[in-house]
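Note that one protein chain is taken out, while the other chains of the complex remain in position.
Residue numbering begins at 1 within each chain, and the chains themselves are lettered A, B, C and D in the order written.
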Amino acid sequence: MGLLKYIARRLLFLTFLVIGVSLVVFIISHSVPSDPVLANLSQRNMDNPEMVETFKAKWGLDKPLYTQYFIYVGNLVKGDMGTSIRTQRPVMEDLKDYFPATIELALFSILIAVLFGMLFGIISAIKRNSATDQLIRGISVLGVSVPSFWLGLMFLLLFYVKLGIAPGPGRISPYLAPPVGVTNLYVIDALLAGNWNLAVDALQHLLLPGLVLGSFTMGLITRTTRSSLLEVMSLDFIRTARAKGLTEKMIIVRHALGNALIPVVTVIGIGFGNLLGGMVLVETIFAWPGIGQYAYKAAGNLDFPAIIGVSILISINYVVINLVVDILYGILDPRVRYR
Amino acid sequence: MEDSLLVQIQNLKMYFQTEGSLSLHKKYIKAVDDVSFELFKGETFGLVGESGCGKSTLGRTILGLYKPNAGKVIFEGEDIFSFNNKRMKEMRKKIQLIFQDPSASLNPRKTINDILNEPFHIHQVGTKIERKAKIKDLMERVGLSEYHLSRYPHEMSGGQKQRVGIARALALNPKLIICDEPVSALDVSIQAQVINLLEDLQKEYDLTYLFISHNLSVVHHICDRVGVMYLGKLVEIGSHEDIYRNTQHPYAKALISAIPNADPDDRRERILLKGDVPSPANPPSGCRFHTRCPEAIDLCSQEEPLLKEVFAGHCAACHLVK
Amino acid sequence: MLARIMKNNLLFSIGIIVCSLWIVIAIIAPLITPYSYLGQDLANRFQAPSSLHWFGTDSIGRDVFSRVLIGSRISLIAGLVTIILASFIGMIYGGIAGYIGGLTDEIMMRVSEMVMAFPGIILAMTISAALGPSLYNTLLAMVIIWWPNYARVMRSMVIANKENEYVEAAKSLGASHFRIFFHEIMPNSIGPVLVLATLDFGNAILLFSGLSFLGLGSPPPTPEWGAMVADGVLNFNYWWIGTFPGLAILTMAVGTNFIGDSLRDFLDPRLRKEL
Amino acid sequence: MRDVLLDNEDLLRINNLNVRFRTSEGAFRAVRDVSISIRSGETLGIVGESGSGKSVTALSIMNLIPNPPGEATGDILFNGRNLRNLSPEEVRTIRGNEISMIFQEPMTSLNPIHTCGKQIMEPLLLHKGFTKKEAKVRALELLKMVGIPIPEQRFKEYPHQLSGGMRQRIMIAMALACRPKLLLADEPTTALDVTIQAQILELMKNLRKEIDTAIIMITHDLGIITEMCDRVVVMYAGQVVESSPLKELIKESLHPYTEGLLRSIPTITKEKQRLHTIEGTVPSPFNMPIGCSFQPRCNYSTSLCSEKTPELVHITEERAVRCWRHVNEGKQG
Partner (left out) sequence: GCGGSKDAATKPEATDGNKQLIMALDPDYETFDPGLAYEVYALLVLHPVYDTLMQFEDNLDAPVYGIAESHEVSQDGLSYTFKLREGIKFSGGNPLTAQDVKWSVERSISLKGNGAFLADGIKSIETPDAKTVVFNLKEQDASFLTKLTYNAFGVIDSKVAMEHGATNAADANTSDKAKLWFDTHSAGSGPYVIESYTPKVEVVLARNQNYWGEAPYYDKVVLKAISDPGTQLMMLEKGDIDIAFNLGPEHVKQIQNKAGIEIKKAQAMTLTFLLMNRDPKIGGPIANPDVQKAIRLVLDYQGMQTIAGEGSITPVAPFQVGFLGTLPPRDPKTAQDVEKAKELMKKAGYEKGFKTTLEVATLAVEGMDLPTLAQKIQNDLLQIGIETEIKPSDIMVALDPYRKGTQALSLWYWGPDYPDPNSQLAFLPGSPVGLRANWTAEMNPKLADLGKKAAVEVDKAARIKYLEEIQTMMDEDSAFNVLLQHARHYATRDNIQGTDYIDLYKINLKNVSAK
């Protein structure tokens, strides 16, 4: 009841967000000194005013700014994000192509980060102040401190070039054909197609970029799990549990973990949000054909339809992730009331 | 009696909005709902009731910290809510507040000297030297030494902090001090010190106290008149004698009988109430107490009883009281 | 306090040592660099690390060691400026939102949420593509990305603190909003924001190096670490070009985060006893 | 030891309990040489000001002092066994089973993410080997017993859905689940409203009759003590300063602190008069006065008091006091 209302409110905010984000990029796009659209004309056509006019008309650039914006929003409602200046394809199509790669990588790395982060965090909290604890804390700090672009480089140099134990950049080995697109997540598609080798290959390719991308989130989760668990262990109800005669293990599993996970969920959300930002760097290093690379190119080329498209997509993602986190919160913590 | 009237509270209502400010369906907590009573010069009026019944809210509204939804607070003949900012500021000098939690009511980043200087600073009263003398005087009055002035709140004990709070309230020579549970957070042995101090100061400065507490023994000890609140409503008012010895309202009776008594020989019959206090967001119909009242009749759930004068100066809001 | 924490906490001590080292290096860098950080020597390009060039040379024969040392200044300054500006803006913004509350708060917080949802790196890249890459533009973008974090913390602190009884005491004394905000609420709310800001320093350096890796920092030949790693990617086979500046980023970030992590624990009263 | 215990019919006997805490400001003794005993079925009250070591004493019985920073020494004999010599495993089988505890803060002492029912069932499953079904039946019985209306529904609810009084009842139900021989109640009503407090106290009185449990009732409210207890122990600054049957204590308190305490409490039966006060404040645990800890605030203090710490001496079989004024009497008695 409250939850549905809450979701409705968040979705309403989403509309505002989309309008806001697109407006911001729109305004930036019209305050830049150079004209990226014309840059996409051939050298000869540039000198031909008639061609320039036709071109502008084609992109609607001859109309006043607000008209352009309304046209844009109008189209957006219909699911049309305009056409990328650079790729000359509908932005929607581009996003459909690039986004699954990003999602696959992000999901994988968040999976790694959550699994190991929580495991490390719990061990560290239980053995706090021991050498293990110091070691894990050191690793987790290292995880949040290491520049992903550099780590990616080092990993490739070491595991791919020098040792040859990891596959190279890209989503699958070059000689393999991508699976038939159902979800466009290669591992899943390959499994759906029953192509076990391909799935393994795709999974292997996820490993290095997934680790690099996940290192920050993993560090964050380790740290949060540790301190959250320590904090929960000092709460009154843990004393109650002790007074009941539960063993320390039972207390951690039954009483502390559930409560300690609540703040961890937020961090997972934050981490996921960060991932999408960090994507640009990691995708560049690992030649990962995802939204990060697309955004990088789009921004570099001032391809504004594409920039708006990507920005909207990422913002929506952010909100949706937060929404999921909030809902998870409600599942983990019965006290939460949505307002 | 008329000329000694200090404050008149008339049909005061203070509702808090609970749903988000953007929401269409506004919900309210009726923290203070249609409360009227008077405060006379030099008296101590006790306000008792269970947690959440609106005691603090009432105190703060009288102080003008909240803007009430309805009603008036007439202080020395004028409604304080009709004041403009400047007059309001003037008025602030005359009503002061002492808080329950002596630690929370002192800014942890200021020294005692800074804290006591604040009232003078805000109202631009006196020169530096005058202020210094005044502060020294205040410190003496509340039983603190001058060397405490350079300390920070966390360097003092609870009782000492509460004394600082009292000194601050006294700084501008107020007429009325609203004491919101001034001793609840203090240890038993310190509690007595503070109560005595409050009594001494009242005599010395001719102060009027609105004394809010849920400790009925303390209220009994210090107050001249007592008002009993239940769920935002005043259910009984009377002199302290009458309230304790000649209780009219069933709630007040239950409240008084529930006090644990350190006197083993005084074993009174205890009236046990059922259940908990209902939520002020959704109070019961009719008499708000009827859900827990041992004596409730059908009428109670339908009609709201008004505060009736039972005998001179003693009012109760109950259908059963004649 | 410092000494006491250091004694019991290995990570913290390492952090302090590493950070002090970098700060010292940043200050005296021009005095200790063996070569000019701009000096090209095409005859000696792509030299592997040796006693002459500790970290080797790059594609136009510059000494990587000298460039890494000088680069520390830019990183430190970028981190500082971002954190200071972002926390300042965030504090004011969050403070106002929290203090006024109600609809204003709601709207202000939605706006900051919008900024947070906006993909910061894309914003930075767009700004830099439009206005040309420069340190100022990058810092501008970083501040834009970062301030909402502080606004959120500040807001929650202010909301918590404005309920405090000493605030009510000031109100009942007749203090103005200005006075209440700046004398009573602000000083007590600022602490956690400042703590967050200090702890965030390493992250700011990381973000900055990431942006400069993407070519968004100051234009060449400025020795920015991120850009130097990018140079290393370009010249993949000469591992030293990218490895050392990357290690520099890593150590600086690890140093500040070691300190931050330990301080966080220390400042958290629930965890304090363990130190 | 065992023989002594049997002789005394004591259920629990604490001998010379000391608890030290190491904190960042330094180490201090929160509990100093505390010796207390309680018989089966008896209700013992412990009063004292905030920080006087009441809770720490209770927690020591449960072996729940966090270590570090805490460090307890002394003997705690329960049913003939020294709890302090048992292995953690053995202590666990006693906790929540033979000895259980109710805490002051009903708001935070329940796990917010589990239903009330689940939390009540837990000790039953753990100690009594009940099946889930049996445990549920028993839990519902318990809920009814502590006076919770519609127990089936409350069973499924989470702590935050209940009021403070309700939660405290859940705590009590939980503590009584395994029919403990000893119940430690650490300020069970302090956080509650007067009318709710009355309900809970009434409940505890009834339960005491029904299940014949020995209760240690910790509070700083003498009113509650008078209402509930047979015997009283008064603590000041980590020490027991007086121990006496309730009636005798009220009639004539031996220790000046007890006396001051009794006189400084306003009651509605007393006539309105100026309250008696104990001047000064409780000493900081880091800065204990030499000699008797109460000596700086005491009206009767002599030079002896500020030189030597008095021992707890028995004035009669049932009464003991820690005061130089009574040392000689005690020695004679």
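Points to keep in mind about this one:
Rule of thumb we're sticking to: a contact is a pair of C-beta atoms (placed from the backbone, for glycine too) under 8 Å apart; a residue touches a chain by one contact, two chains touch by 3 or more.
Everything quoted here is computed from the prediction, not taken from an experiment.
Across the complete structure, the visible chains that the omitted chain touches are A, C. Looking at A:Leu156, A:Val187 or A:Ile251, the residue that reaches the missing chain in the full complex is A:Leu156. Considering A:Ser22, A:Gln68, A:Ser109 or A:Asn195, the position touching the chain not shown turns out to be A:Asn195 (whole complex).
Checked against the hidden chain, the listed residues C:Ser176, C:Asn235 or C:Thr251 yield one contact partner: C:Asn235. When the omitted chain is restored, the residue from C:Leu10, C:Ile60 or C:Val195 that touches it is C:Ile60. Between the chain not shown and the residues C:Gly98, C:Pro133 or C:Gly246, the one that touches is C:Pro133.
Interface residues of chain C with the unshown chain, by the touch rule above, are 38, 40, 42, 45-46, 59-60, 129-130, 132-133, 215, 219-221, 233-238.
For chain A, the residues touching the absent chain in the complete assembly are 34-36, 38-47, 51, 54, 58, 86-90, 93-94, 97-98, 156, 160-161, 164, 167-171, 173-178, 194-195, 197-198, 200-201, 204-205, 284-285, 287, 289, 293-294, 300-303.
Keep in mind that, in the parts below, only the chains that are shown with their structure count from here on.
Chain pair with the larger contact count among A-C and A-D is A-C, by C-beta pairs in contact.
For the pair chain A and chain D, the distance between mean C-alpha positions equals 54 Å. The distance from the centre of chain A to the centre of chain C, each centre being the mean of the chain's C-alpha atoms, comes to 22 Å. Within chain A, contacts with two or more other chains are made by no residue at all. Multi-chain contact residues of chain B, defined as those touching 2 or more other chains: 20.
Chain B meets chain D in the complex at residues 50-51, 157, 159-160, 187-193, 195-196, 199, 214, 216-218, 220-222, 240, 244, 254-264, 266, 270, 272-273, 275-277. Considering their complex, residues 49-50, 149, 163, 165-166, 193-199, 201-202, 220-227, 246-247, 250, 260-262, 264-270, 272, 274-279, 281-282 of chain D touch chain B. Interface of chain C with chain B (complex): residues 102-103, 106, 164-166, 168-176, 179, 184, 187-188.
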